[in-house]
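A selection of the complex's chains, in situ.
Going in written order, the chains are labelled A, B and C, and every chain counts its residues from 1.
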Amino acid sequence: MENKIQTVQTLLDALPYIQKFRDDIIVIKYGGAAQTSQELKEKFAKDVVLLQLVGMKPVIVHGGGKSITNLLNELNIPTTFIDGQRVTSKEVMRIAEMVLSGEVNKDIVSLLNFQGGKAIGISGKDANFMQAVAKDETKFGYTGIIKQINPDIVHKILNDGFIPVIAPIASGASLSHPGYNINADLAASKIAVALKARKILFLTDTPGVLDKEKNLIQTLTIEQTQKLKEDGTISGGMVPKVDACIEALKGGVKKAHIIDGRVPHSLLLEILTSSGIGTCISL
Amino acid sequence: MENKIQTVQTLLDALPYIQKFRDDIIVIKYGGAAQTSQELKEKFAKDVVLLQLVGMKPVIVHGGGKSITNLLNELNIPTTFIDGQRVTSKEVMRIAEMVLSGEVNKDIVSLLNFQGGKAIGISGKDANFMQAVAKDETKFGYTGIIKQINPDIVHKILNDGFIPVIAPIASGASLSHPGYNINADLAASKIAVALKARKILFLTDTPGVLDKEKNLIQTLTIEQTQKLKEDGTISGGMVPKVDACIEALKGGVKKAHIIDGRVPHSLLLEILTSSGIGTCISL
Amino acid sequence: MENKIQTVQTLLDALPYIQKFRDDIIVIKYGGAAQTSQELKEKFAKDVVLLQLVGMKPVIVHGGGKSITNLLNELNIPTTFIDGQRVTSKEVMRIAEMVLSGEVNKDIVSLLNFQGGKAIGISGKDANFMQAVAKDETKFGYTGIIKQINPDIVHKILNDGFIPVIAPIASGASLSHPGYNINADLAASKIAVALKARKILFLTDTPGVLDKEKNLIQTLTIEQTQKLKEDGTISGGMVPKVDACIEALKGGVKKAHIIDGRVPHSLLLEILTSSGIGTCISL
């Protein structure tokens, strides 16, 4: 019986969070280990379905870099990176779109559906959801930066009761254009702003932002974050993550979280428990 | 961290129940210790608010016999019982209505509101919700049995997002009639049928239906229940409870539960965990 | 036939008033003789139902001081008044709430329902409709003044086609707080403002505001009213009535009426005939 009482107490501890985020849009950048381990994938899907069930409106934005590289390798298509950004030739673009929109996206959709959700996968080409321009055409080819988002379609999908799953592919300016490959972190950030999301969460393969002693920093302001970038505490792959957070916050999102996707159910832990498990950045 | 993982696991265990009962009406007969202990009262209110938050439609039906007796005593009005049923003189009826509609009902409404719910208290007189006739006028006076229920008002309250709290008072046939005092268990049962509720729960001061060895019986069919009545295993105050359960089930309610209101959060335990804590009767 | 023609003429004379107040909220402070005489009660109820039927939205706010005093006397609980305001001890508060929410309120609800209306009785505790603070805790105890009104619930009740009947009880700041007893005239005034009512009517036991010669004054501006207060023409129990009128008018209500509840159907006479029967105060 003691055990059962514990069970119920847990549910009740989540009550204030459920009340707080009811009907709010929560954008989740899905990636890293949480996307590759079969066990973590299923747990992630359960979390998303539960968030929707208790009244939130989760929106999933995913990447898929490793899967793209795998298929490029199978096809012997060379792939290069400059400053950590993929150079997207026309050939690479074709493969990137197929993998992101046709394999990774549908895989996540199935994951959610098999947990009792009703997910719909789209890319930025559907209903012309995202338009992009080249970041630097001569240097990066079809790697794009988002120019415009028409949030209408995602609002309709949400209002119809579905969970949108978004592949970071954007349409170009003409029909003959193959479209653009977008950095998934930045796509998530822009989408959160366009949807007036309350919260954005980035699932990563680190515990969050760490201080010089490698201890987790639980909360940060934008200002503090920028200082940590300047003094080098935040460096490497964490820089684009916090930049995406700051962009979302400046666009009106209330809180941006960097959490450890390797921890099972990190999503629920961060949203529905008092302490959370990662780093939360706010204005 | 282990502790947190446990937390999340608990939430996820509740997921299938939340999915199953989404948008379903759940009638809860509130009474006994759960209505007198301040601590149990608050826990009960938290449970109801959480049930609503995760998508169910709880409807509270309450009694209040002890409070009626207390005020009658303060007023030196004699009160008698025949076969466990109160004899309701005109004087008693006036007091019963005041206590039920004006004290107990509003107390529960406040309880729910202070936990973040939005409750509205009504009696069977509001919008002519319940009409009754005398059970046996010469013997019991204004103790009534329900003749008709107009569920429309409760559906509207539910659809407006409120939690209805119902005092078991019904209107009589004429304006000069003081109305009827209704047994709360039977009122709950009739209301559950009229609302096409999926589930009805009775909060009692016992663990549930017990076998001859005083061990809890977790599940029963109507047929089994009737046998236990015949062989005397079910006796005393449990008889009208199971009768109310059977009436609800025969009217189309899927499951009727008799649970221990003395156990904190027994409501959530019964609805959102796999084993439950009381007795569940079904067809 | 002449008689019948007369009949129809009367109906037609009411036509412009029916057109004028269509869909308007009309707050009616119900009290005095109209609330105690059985005959006047039924006539009042008929009036309210007819007003709703021809398209207005009546809202009833009632007092019940005499009934409270009666029950306090039966219980030998002493009750005292300072400056005409009841001192509300915790014991008195419990009784006041029971009488107002559980007896008087349901009595009015039944009255309206038996005339073909569909009334719902609430107090300020339902859906947290009214919150109050103490007027002067050491002096008056739980006698409160309204701090906030959430008109949402009453709008929903009106839009669902019901007649709201409101007991002047407000919730306090904590769960353990017994709530507040509110002066019904002031409650009516505040409710009219919060609901953006077009008209407020006070049923009293006088013909209206009288001049020095004790003749009825049919119309007054706020300014004129204040002068009559200053020169003592308006005095005694009429002062709080006109103050409640002025507060409503300053809050945006178009017209405030003080009418004679002892006159059968005074409500209809005031709203649907050209001359009216009481005093009408406007900006």
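Rule of thumb we're sticking to: a residue touches a chain if its C-beta (ideal position, glycine included) is under 8 Å from a C-beta of that chain, and two chains touch if they have at least 3 such contacts.
Since this is a predicted model, take the numbers as computed values, not measurements.
Count of copies in the whole complex in this file: 6, from one repeated sequence with 3 chains shown in place.
In this text, only the chains that are shown with their structure count from here on.
Closest to the protein's overall CA centre, chain by chain, comes B.
Ranked by distance of CA centroids from subunit B, the top chain is A. The geometric centre of subunit A is 46 Å away from that of subunit B, both derived from CA atoms. Separating the centre of subunit B from that of subunit C, both taken as means of CA atoms, is a distance of 35 Å. A separation of 57 Å divides the Cα centre of subunit A from that of subunit C. In subunit B, no residue touches at least two other chains.
Within the complex formed with subunit B, the residues of subunit A that make contact are 1, 4-16, 18-19, 22, 46-47, 49-50, 53-55, 116, 263-265, 268-269, 272-273, 275, 277. Residues 42, 71, 74-75, 94, 97-103, 105-106, 109-111, 113-114, 118-123, 125-128, 153, 156, 160, 162, 169, 171, 174-175, 179 of subunit C are the ones that touch subunit B when the two sit in their complex.
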